[in-house]
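Before anything else, here's the structure in question.
Taken from a larger complex, these chains appear in their original positions, while the remainder are omitted.
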Amino acid sequence: MKFGVDYYPEHCAEEHWKWDSEKMKEAGIDVVRMAEFAWAKMEPSEGRYDFEWLDEAIEILGQKGIKTVLGTPTPTPPIWIIEQNPEILPINLQGQRMGFGGRHHNCQSNEIYRNHIRRFVRVMAKHYKDNPHVIGWQTDNEFGNSHQQLCACDSCRTRFHQWLEQKYGTIDTLNDAWGTVFWSQTYSRFDQIPAPLPTPNSHNPSLLLDWKRFCSDLIVDFQKLQIDILREECPEHFITHNFMGFFDKTDYFKLAKDLDFISHDQYPMHFRDLRIPRTTPSHLSMALDLMRGTKQQAFWIMEQLAGPTGWEVISSTPRPGQIRLWTYQSIAHGADTIVYFRWDTCLVGTEQYWHGIIPHSRIPGRRYAEIKQTIQELAPHMEKFRNSLPEAEVGILFSYDQEWALQIQPHHPDLNYIEHLRSYYKAFFDANVPVDIVSDEEDYSRYKVLVVPLLFLTHPELSKKLYDYVSSGGHLVLSMRTGVKDWNNAVIPKTLPGEFSELLGITIEDYDCLRQFGQGLRWIAETATTEEDVRIWSDIITLNGAETLAEYNQDFYANTPGITRNTYKQGLAYYVGTELGPDMMRLFIEELLRGSGVSGMVASPEGVEITRRRGQDGDYMFVINHNSTEVGLAIPEEWNALVGTEYLQGTILKLPSYGVALFSCPLDTESPLIKPI
Amino acid sequence: MKFGVDYYPEHCAEEHWKWDSEKMKEAGIDVVRMAEFAWAKMEPSEGRYDFEWLDEAIEILGQKGIKTVLGTPTPTPPIWIIEQNPEILPINLQGQRMGFGGRHHNCQSNEIYRNHIRRFVRVMAKHYKDNPHVIGWQTDNEFGNSHQQLCACDSCRTRFHQWLEQKYGTIDTLNDAWGTVFWSQTYSRFDQIPAPLPTPNSHNPSLLLDWKRFCSDLIVDFQKLQIDILREECPEHFITHNFMGFFDKTDYFKLAKDLDFISHDQYPMHFRDLRIPRTTPSHLSMALDLMRGTKQQAFWIMEQLAGPTGWEVISSTPRPGQIRLWTYQSIAHGADTIVYFRWDTCLVGTEQYWHGIIPHSRIPGRRYAEIKQTIQELAPHMEKFRNSLPEAEVGILFSYDQEWALQIQPHHPDLNYIEHLRSYYKAFFDANVPVDIVSDEEDYSRYKVLVVPLLFLTHPELSKKLYDYVSSGGHLVLSMRTGVKDWNNAVIPKTLPGEFSELLGITIEDYDCLRQFGQGLRWIAETATTEEDVRIWSDIITLNGAETLAEYNQDFYANTPGITRNTYKQGLAYYVGTELGPDMMRLFIEELLRGSGVSGMVASPEGVEITRRRGQDGDYMFVINHNSTEVGLAIPEEWNALVGTEYLQGTILKLPSYGVALFSCPLDTESPLIKPI
């Protein structure tokens, strides 16, 4: 499977299905995802099943050679389920029970609801296990979406107690770990522990962190319930789930474990209304790299933007070329299959303006043409890099536990764990250096450089792994707030950076949250001194073997170290005591890459991404112009243009706005320096 | 009746009543409104009635020739009603029951409360039907005010079910119309349908629109309950209600139907704390034109600002002259009677700082003097234009259904239906061209120009009417997002502008919500090219017979049409694909007026409004200086000054800040061009 669409035959009259299948076929579509919200259509009342319509749709598509992935429709329990047992409706962290009328209106621990799932998923699986056009399953839809803070009902609270008992064994262990002695919160039984509903002040930070972990594990468990049935009934089918990049309600590393491969929903124009919009090229590519990293494996895009998106408010329309561009970007970073959301555009309901390829009028327009062109130019090459990956020499550690702990206590109102990571990521991205996003369970030995920002919570195994990594010659970067806490969110009574003092050759006896007072850094590692403001936080560092790369330039700790480097056994350990601006970060990453032997940075004009995907027989270079203007590049002679020949004049590539090109080049070619012209 | 005050004898000691009546008489007051919040005073406990105090107040006023309008006190059920049946307290859309202690703390569907109303209103009506000083009734107070999102109680939900059943007949019809297949929301019975209380995401947009219609209709029904009793008991009395301009909780066109005439509460300084303050001269006049338009009939101002207003925070004090100015403006736009809110200023309660004519000290000051002067100079002329109206050749369609649908899905965070309308209105207002605000049920044949902005929802009758209007020679303006949906808020599967493609001679296959990217227009209909930024939205238009008046000047659809004109049979159909800035709007309206034969624009200095009210024997020209500085105008010789002679030097009128003048001129005089000097 290479290219697909999300398809909702139930949203239009049956008379359209045949035409749909023909136009899909014409565009090169070979797979659809269906049915993940269609429970009420498949089971209109309890025990009365109706799969005929879906069978018919699958058959029509199958006739055209289009395969089907089925979604379990568990994000939308029908009204007849809710009506019988309104306690299935979830309760948010303000203590308010959510109503029927949207989606995801289900508590995930409720046993009555789970029984409905057990019954229905088994019936559905049995029905489709032998259908020759059905190839796999998607569980539910976007776990964690719309569940921002659900559910705090009695059933969930009871599960939380069980989860805590399993983790801590005895209530005394929990009391010690959480430090409930503070503010007289000592418990004598697990069932006394509250869900984090409103109090006159703040909850215990250890409780809050465990609650977030519990909610994440509950989702994993809720998925497992379905997977177990599907594996039993449909052993030949794959199982996947559509993730959402840096959404963080569930630990995707854990959720991925039970899946054959993961999928991702990529909406490059959509997440602009977040406090920090996730729409820049580096945001998009970092999300793709995380998706690849959840299993260190190629993945599907299960929903790739195909038009303007939005519910009550709507995004801009994608500029001509952008849908194609984002398709290339997804593939460059490890997607093997691209499924566009969605085929047509729904006339009714909340997503009337979440535009599909085909507009409301059902008359194919420029987006259909662009996607058709994209498929036709890309499809012939897709097999060559199937299941291959970019081969990164740089890893950046991402941890849901750190993300949650720093959401609970951000220290500075503007501290954002993901953006802090991205400040590193972007410097590599701008230099076109491939990066893996890795979990704390990964083997790091393959990386020349490992960046571990904000390692706030620590545990002995991870500490040891990082010591071993450097000992064996790795170049490690740690940053501010490293080593502060144990894994239960209690502070470790050591001088900072705690466990990592020896590795880093420094101590930190004071620190400054940058609120009333500002701060800056002066780069001193070279003759040219660059100075730039820093933000959020400054560690005040005492050298204990390390050397200084940059020093603060203001206030009472002016001229003390802000960035340090320490030689430890075979490796180097860097420490960055603050959040860097872009200039300082660029200097730092250049220094880091120079020292580490990571293969040469590839210079490209601003806004032009060059991403390599290593195929079985050579490298594939994706050249992607994120700019709205034409940009020229000199291309190495040994590169062979597969897509974009029309933009080439000799070795000069003139990419139009949002233009892309694809090259092949011999395996293990040293990446040459591409210069802007 | 010409001039009145809102009077609350219950708020002060009886000893003041006689003095009050004398000072009212002296100022020229001939009517008061009373009692609309005085239930507890008239019925201190169930069945114990006390009208003596009110009889006394009516009598004292009557002695001075002052007539009384009585309000039914239904916005303030006394504590003894609430105490017996706390379920009368309304529930907001967060699901929270509101408490006693303010006003409007009543569910409008609750039958127990309705029975209290049936009893009390009948007793009150019987008591006053033969009182010679009582001339009419106001129902309740400002329906929809304070009811922003009330009420979602079980009683209201049941009524909603009945309303839906009446509208749709069968649940399948509703399921089809709403598209409940989306997200598995199919219902099998009406009583399963939720009120739009919080869900984890968003409700179905068709449900949301029907909910708003239901809430509006419930208010109409709640009023009808009282009107039926009053008509039965007091057939000689008029019945009115005090509307609130562009407040939109109830469809005023429907609410007006059961009334003899409508009234309006005009607070030109008050609604500044709205996201878009409604305090500019064009906001104020547009509200008055809507009020006139609800019945195409003259109306009362039931509450005209008489001092600083506010509850917890307070407005500026009206500048000397402003109370007079706003009185003139109200009359110019169709008010026959002006009732000032309020006589004195309450010493207690929430409205301590909602200043009346008489200050807390009860010593008349400058506001009393200004109102007295205003009445004395205007009263002699009021009869001449009583029940006459401005005769507008331009209509602008306002629709509550569109307003609600675009609140539910504003597309762009800044899209505001009323402000979009006002962008057209203001261009006419600045040119002193009278405008009617009309409903979609109106006969449009009397208008040379009809402007129908944002005709988002359509129904076949309206479409036909608009085709007929243009066919017969009308000049019609439609704007962006026209023809998108049917009347149930489902998208129509046609290329935009849907039904109106033929009429407009265009198609729209793509559109751009102006979020990440900006856009502008270049006016090309004339030699002088003007360019200006546009906002909110751009339709990307293909001409299909129409011509281009202005084209976009940026991005991938630069140089494509943004404003078009199409000749259709005897008429012209314009389309504006975006939200215009003021310069482009001025050019467009000038073009429109030039082509349509609307009688000549009247130029006036900026901030000077000239509004014509057509009397039985001639035209009356109100010249109103909204500026805080003196402004001069040259006045046509045939105009005869009724008010403002002291500002005239020959034909030069020098209006001081906030000054006004009133002229008469022969009927059917061609409005001359007034030039700034």
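Of note:
So that you can tell them apart, the chains are marked A and B in the order they are listed, and the count of residues begins at 1 in each.
As a convention for this text, a contact is a pair of C-beta atoms (placed from the backbone, for glycine too) under 8 Å apart; a residue touches a chain by one contact, two chains touch by 3 or more.
Just so it is clear, the model here is predicted, and its values are computed rather than measured.
Count of copies in the whole complex in this file: 3, from one repeated sequence with 2 chains shown in place.
To be clear about the criterion, only the chains that are shown with their structure count from here on.
Chain A and chain B have Cα centroids lying 49 Å from one another.
Of all residues in chain B, only 94-95, 178-188, 192, 194-207, 408-413, 490-496, 509-517, 540, 555-556 touch chain A in the complex they form. Residue ranges of chain A in contact with chain B, taken from their complex: 10-11, 37-41, 44-45, 73, 76-80, 83, 90, 96, 98-105, 146-148, 150, 269, 272, 279, 308, 310-317, 319-320, 345-353, 359-363, 365-366, 628.
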